[in-house]
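Okay, structure first, notes after.
In this view, the complex is presented without one of its protein chains, the others remaining in place.
Naming follows writing order (A, B and C), and every chain is counted from residue 1.
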């Protein structure tokens, strides 16, 4: 894409629905990158900071769609996406032929394809573009974005995606991004549990665990989790980040996909049942690193 | 430490025993850094490349100790360290008062302390200095080195350790390095299994897994294992690296320590029993990333 | 219930839908106990042996319902029950006010309640009455039957249930039987894996495992699985019994229920993902004892 094409792309009007932990930062980065952005959120007060930055507030998803060429969504789960797309005053009511829907929510690839197929008759094309990197990745526009969809649509959305993330990878047709995200969450489960077990061992031994983990960072045990989340596990305090209840939802998708293709995921299965307990005990809004809770608890910490 | 002190330290004569996958590179880096190094290995042919670089070959550990001020060991396990230290023609026979023994082998902290206590009456001091970073870390002198021992001894060995690794962290008294290494291996187990499960899911789904994992690298699932070892898991080919049989030994240490302090390590326990099967089936000399084997096998890959 | 009441109950006409591994025996036992039974099965040839015993064949579930006072179902899963109840020519078309539906299929308690609520407006009452004991329990009428529903309905169905099982326990309202069955399947998962691990250890050690297990039977490790299923694990041959694909479906129900109430089930979660692999590899029609396959495979057997 040449510079002139990119500036043309910027001239496309952008809509953004879903201003949660991640979405608020992603939408801000779009505004700050010079895009004209129209925003909507279920609880409207969350639109205020965006409006201050220069975004336009809309009263409904339909209104967002009418005001935009490309609409980005960052929602919790597939029922919510379905509601925002096809419910009353949903995006589908406002889309016109040629609209592009970029869904940064994490869904099953099957749901992503289903929604794309329901939009197609309206002349609307879809990219699934789930992200990884937690709130700090969203804030600093360093997210990894995993994209599924048609080449032309990916090209068209490139400058939008670049404004929100550092690594944008086109992985195949619609749904391919969601497959990658499911794999991301599976890998994350094992990495979290590995670090949690190391933390528990060090704490029980009475070591200065922060210092110990500092010594390991550059070695084979190094990871984003070790670097960015082990401190929370040591403190037993789990500010967001990324909600563990959402990770549990994503592991549910991963385990369903695994069942459908016959992949056997013992550690993911353990993580999922551990997270069920965490959530039921009222910690679902904790950061994903709260996956250390059951390991700590089993260890009497 | 000032530059002049460092150059003085370099004038200390170094011994090195144990030229395996890791040790050969570590000893080479010492020679290449300008140290006078005397080497010994159980199978003497492995000393030839070191001799070509300029190292002196010794006929026994005792001879190494007699020729050196500081002796570095990089051996397989505590029985081997005990034999090389206290067996016939062992290091203990050659050490003189003031010798410093730097043990880069991975042992139980209890064994590290026991050996240090047996050396103390000879006037020999000990550092435990296990390393992480696999063969490429050893080759490129980018190892993480976790050090336990007295301040003065750590200072004395600093230039030696710096010649072999990038991060050298002093963590406490003798044994503290081994505690950190045990934690390293525990964290590694979870990280390996997490990546292995992600790889299995992607392969079963028929995805271009290398491309998918490339998309995840910069995100929350990023790790040294993902970066450096997922390719082997995709290919189902596990060249060294770091032997999985040694990782199993280290997990044995980790699980014993966990039992002694009451830490509960479910994923580590799973990894250890999986590795038992891998080793019994003849793959103990594979790289640690062969921990993907049972996950692949369970998934019918 | 007095003898005369029981003989009166016997005069109720019975319908039976679903003549699979379990259902064929259960229906036969009803016929052999003197009930007038009308049968239907999706593939009609399975009705022939029942007809020979004296049962009447019906062309559709609706016809069964019209011919019967009490209809017993023994179907695979909730979509199948929904189809047979509410699909074209389904039971609901034939039921009349006062009909009693006894569902021996294994479903989610939520589905059991949903179906009962949809039948209620027709004047039809429901018992959920899932069973445990595998094909030999069905054959020998030694099943454990876990019943949910109203007192009066349980009383009315008592002689029918007694003809199929040895232990009939009324556990609460509609759905209570399904809760108990989910718990049964969870317990079974751990018991199977425990026995499978014992078998694998014995086989790898080269012991006469059948003799060893014989020695354990009367002790603390004794169980129905040890008694009745360890032989299949030793032989690595898994004739029915009870299909492992159905157990996997049931564990899915158990894990969903666990998630909803916050119970953490690590061994069940492991069993479920192991079974995913077994089924994907083409062994879903094996007996449940094939849960030994992954343990054998991991152990190189």
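Keep in mind that, in the parts below, a contact is a pair of C-beta atoms (placed from the backbone, for glycine too) under 8 Å apart; a residue touches a chain by one contact, two chains touch by 3 or more.
Not measured: the values here are computed from a predicted model.
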| item | value |
| --- | --- |
| Candidates C:21, C:41, C:191 or C:245 - the one touching the absent chain | C:191 |
| Touching the absent chain when the full complex is considered, from C:137, C:252 or C:277 | C:137 |
| Listed residues C:122, C:150, C:240 or C:263, member touching the removed chain | C:263 |
| Residue ranges of subunit B at the interface with the undisplayed chain | 255, 258-259, 261-266, 268-270, 272-274, 276-277, 279-281, 294 |
| Hidden partner chain, residues of subunit C it touches | 131-134, 137, 142-146, 166-167, 169, 171-172, 176, 179-180, 182-198, 200-205, 207-208, 211-226, 228, 242, 254, 257-258, 261-268, 270, 288, 295, 298-300 |
| Touch residues of subunit A, complete complex, unshown partner | 204, 266, 274, 277, 280-281, 294, 297-300 |
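Everything that follows uses one rule, which is that only the chains that are shown with their structure count from here on.
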| item | value |
| --- | --- |
| Copy pair subunit A, subunit B: interface residue numbering same or different (half cut) | same |
| Whole-Å gap between the CA centroids of subunit A and subunit C | 41 |
| Length of the line joining the C-alpha centres of subunit B and subunit C, rounded to whole Å | 54 |
| Between subunit A and subunit B, centroid-to-centroid distance (C-alpha), Å | 37 |
| Of all residues in subunit C, the ones touching two or more other chains | 266, 274, 277, 280-281, 294 |
